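Shown here: the complex without one of its protein chains, the others still in place.
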Amino acid sequence: MTAHVVNVGADLLAEAVSAQAVEVTRVDWRPPMPGTEGDLATLAVDPIRRDANVRALAALLRTTAQLVDVAPASEVLGLQRGEFLHAGPPIEWAMASGPLRGALMGGAALEDLVADPEDAVALFESGTSVWLEPCHHRSTVGPMAGVVTPSMWMFVLEDPATGRRTHCSLNEGLGKVLRYGAYGPEVLTRLRWMSEVLGPLLQKAVRTTVEDTGPVDVTGILTQMLQMGDEAHNRNRAGTLMILRDLGPAMVTSGADPRDIAAGLKFVGGNDHFFLNLAMPACKLALDAARGTTGSTIVVAMSRNGTEFGIQTAGTGDEWFTGPAQVADGLYLGDYGPDDANPDIGDSAITETAGIGGFAMATAPAIVRLVGGSVPDALATTRRMHEITLGENPRWSVPALEFQGVPSGIDVTRICRTGILPQINTGMAGRLAGVGQVGAGLVTPPAEIFPKALARLAELARDRGESHLRGFALPPG
Amino acid sequence: MSSDGLTHVELRPGAYADSVTLLQVSRTVQGIAGVTAAQVAMGTTLNLEVLTQMGFAVPPEATPNDMVLALHLDDAEGLDQALAGVDAALLAVNRPAAGPRDLAPPRTTATGLRGVTDGIVLVSVPGANAMVEAMDALDAGCDVMVFSDNVPVEQEVELKRVASGRGLLVMGPDCGTAVVDGIGLGFANVVQPGPVGIVAASGTGCQQLLALLDHADVGVTSALGVGGRDLSTAVGGVSTLAALHRLDADPGVELVVMVSKPPAETVAEKVRSRASELSTPVEFALLGPGQPDLTAAAESVLARLGRAVPQWQVVAPTTPLTAGAGRWLRGLFVGGTLCDEAMLIAATRLGPVHSNIPLDSNLALDPHRPLPGKHTMVDFGDDALTAGRAHPLIDPSLRLEHLAQVAADDETAVILLDVVLGHGAEPDPASALARMIGSARRPVVVAVVGTRADPQDLAQQVRLLADAGAEVHLSNAGATRRAIDLIGQP
Partner (left out) sequence: MIPVSAPPRVRERLRAGPSGPVRVVHHGAHAVYLDVGGWCVGVVDQHATQVPCALGTRTEDLAALGAGPAYVQDGVLHLSGVPLVVGRLREVSVPVLRAALTTPQPGTVAPLSPETVVRLVGAGDGLTPWGDDVLCGWLALHRAAGILTPAINEAIRTRSEHTTMLSATLLECAMRGEVMPPVAAYVTALGTTRQAAAEKALLAVGHSTGAGLLEGAQWAAVEIGASVGPPIGGAA
């Protein structure tokens, strides 16, 4: 028995139903992004799309991430001398922005490819015996410049159900750090200490924990963090304290020099962003479960290299859809202003891709003020993200929204239909290498990448589809 | 457009309102002092053409996502006031995001259906976007009515193929009227519940049936629209067959009536054959040359139900109508099928009738040009007459203009009008017509299509028209015959 009418279109028709004492939901419809009508039509009738998205979403929601090891990139990634991983879609040195160049230069010095980081410029310009590759291509993610070199130690996360793994380096802390493009002596000194002392210490602690009580459940920590005011992109304080609590005892009994243990505990405890480097690979691990689902229109990666913003979808394999990275809009530290900010950079948008970070803004009111918004804005943002996602994550829920699960499964078709772009909450790097963080704010991907991804998904649908789909290319306009 | 005065065209990117709302805003703005021409519309190809035809220079960068505002003023000084008037009109129609706790409304049909278990979806977005919203409905297990027209036929076929596989019903595209579980969708009349089920490929045809059955005190369980193209060979009657099944399965439906123009032969075969397999009897009302009209169809329905056929009410004016001196029948219609029905009846008795929806292409009439020395019937709901204008059920102004012309023309013998009531139609169509009828010097016959519980108050609308001097019928066929009788009688 029909009792409810959903009206999409002329409000007059909704009024006419309302006048009959019948419940009406009015959809606030807008025209889709220009040029997307034909592709949206093709995908709307693709017979495998709906089921593919259900399976992709289920796979990503089902994944749990456990911390199983810490080890050098040369071991766990097979990274060779001269190979450099970086955040974001593929890029060449010539196109790279300040922070990425600085990080690459520092990385080259760290691996003794050059004595002085400044000498690395010529090395990268020549392009001989150096190779750049996105972290994402090697089951890895990196914050900001995200540069990974062979001697860097990596967190290793594993999904116990499938054995799949992802990786991320150890977070250096704030201020003058490699990921912001700093490459001075103190940066390299710290990085060496991290490889020589911190990495092995954490490895011992993690391996001991795995044997004694079982691996740390990173997904579980995320669940608790989200209820404690963290959103896991810009705020990771509670998460950091929890990982310290979980690994502390094993660090103490590791047999390392007590001064090193103390330095390690102090290092981790003093860096509110430490857990970011666990949150990110945990999100990637979940999203990777959806990769390769033919016909699925879900976004599995959002990522920036400081020049371009790129996305990948579950149904388009390893293809990147890219556009110019935007400058965030928010608050600046000290005397810095918009002219000081680099375009968006880092793989950390993987958190938003998984439904946390900016998508879970409603759970982290403190962060809203940092980025210049208000609490109602934060709630409205999370609600708005539900318009472009296909489901909710039952594990990660938002108390202020009556424990509704975070918006999960970003759908390219919904973005093109509504014009609503994924909302990212991010730190801003200084344009010049090594300046460090100049502010924090809100940013979105460039809108144009979504119609591009949509067009490719539609093309694939037409190629595999029956003849009734082939006739679906509408004339433009 | 005059080269005096001032022309102002501006783009407002990101602003949006639906097409019906913007047509109403346009009308309001046209009425502002000093405005000689105005249109506020989204920048779709069709709308930009309308603007160009009006004489406005359209900015080349305009996209369908931009609102376009075009004004011509007779005096440049009036611009600020005119723009203020535009903003006021837009503000007046901008509804706040009404909902519990001031939540933003859903942005797609998919999110609008979250948590809805007993819903039906009504889609009236532009035709190129309709299928995507309709698929959301089907994906959520809901029937959907597609009011939108200009949906490509391959999309209609695909939508109906999917619906068919899931036991769901697509009413449309280009379906303007339906009654589902007692709820009127689109332009629909308030009906009593009862034993009849209707399957209709025509909106006003359905409404005439609903009205006549109501006058005979027979109720209707459901009236399912199938859209104007369902019975073509391309579509193959998919929704018609599904609707017939749906009504057959409903224990409350004792008789099904199918209303349409004559379908393609192969499709007609298929439909009749399937109908004969159902346990519920099906009465066919397929309008066409030599076929019974809608009133005759209603009478057959009543007979099959064993109900009395009433005298279809006629209210005569105080001064009974007599034929005037002119020669031509002038029909001015808001309902396309009502116009068709009238033409079919007139053709048999008067010979060729010219129209903008002619029965034969030699009889095509361009309503923008002066009326020829022939019998004419105009459908004001036809696409060509609703470019830049809301449907005449909502905005009667174009028909009223034409009525003024034919009423003053000595060659007019008799004027025939339809007035269609129900939800969605304007609240008081009779008043403006009554004023013109009062001053017309020729006989006017009006068919009022409406039920006793319609929001416009049927009895009062009939009274207003009769008091103004028109002869008012509840049967369109009856009104047509009467109008024909009044030609050439001394």
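Here the chain labels run A and B in written order, and each chain numbers its own residues starting at 1.
Keep in mind that, in the parts below, a contact is a pair of C-beta atoms (placed from the backbone, for glycine too) under 8 Å apart; a residue touches a chain by one contact, two chains touch by 3 or more.
All of these numbers come straight from a predicted model, not from anything done at the bench.
Asker: Could you tell which one of B:Ile183, B:Val259 or B:Ala275 touches the chain left off the display?
Answerer: Reading the full complex, the residue touching the unseen chain is B:Ile183.
Asker: Sort through B:Val58, B:Val191 or B:Leu321 and give me the one touching the missing partner chain.
Answerer: Of the candidates B:Val58, B:Val191 or B:Leu321, B:Val191 is in touch with the missing chain.
Asker: Spell out, residue by residue, where the missing chain touches chain B.
Answerer: 182-184, 190-193, 219, 221, 251-252, 279, 423, 453, 455
Asker: Residues of chain A in contact with the chain that isn't shown?
Answerer: 18-23
The working rule: only the chains that are shown with their structure count from here on.
Asker: How far is the middle of chain A from the middle of chain B, if each middle is the mean of its Cα atoms, in Å?
Answerer: Computed value for the inter-centroid distance: 52 Å.
Asker: Could you list, by residue number, the parts of chain B that touch chain A in their complex?
Answerer: Result: residues 16, 18-21, 42, 45, 63-65, 93, 95, 97-98, 103-113, 116, 118-126, 128-129, 131-133, 135, 137, 139, 142-143, 147-148, 152, 154-155, 157-159, 161-162, 180-181, 183-188, 190, 394, 423-424, 455 of chain B touch chain A.
Asker: Which positions of chain A touch chain B when the two form their complex?
Answerer: Spelled out, the residues of chain A in touch with chain B are 1-14, 16-17, 19-20, 22, 25-34, 37, 40-41, 44-45, 50, 380, 383-384, 386-387, 414, 417-420, 468, 471-472, 474, 477.
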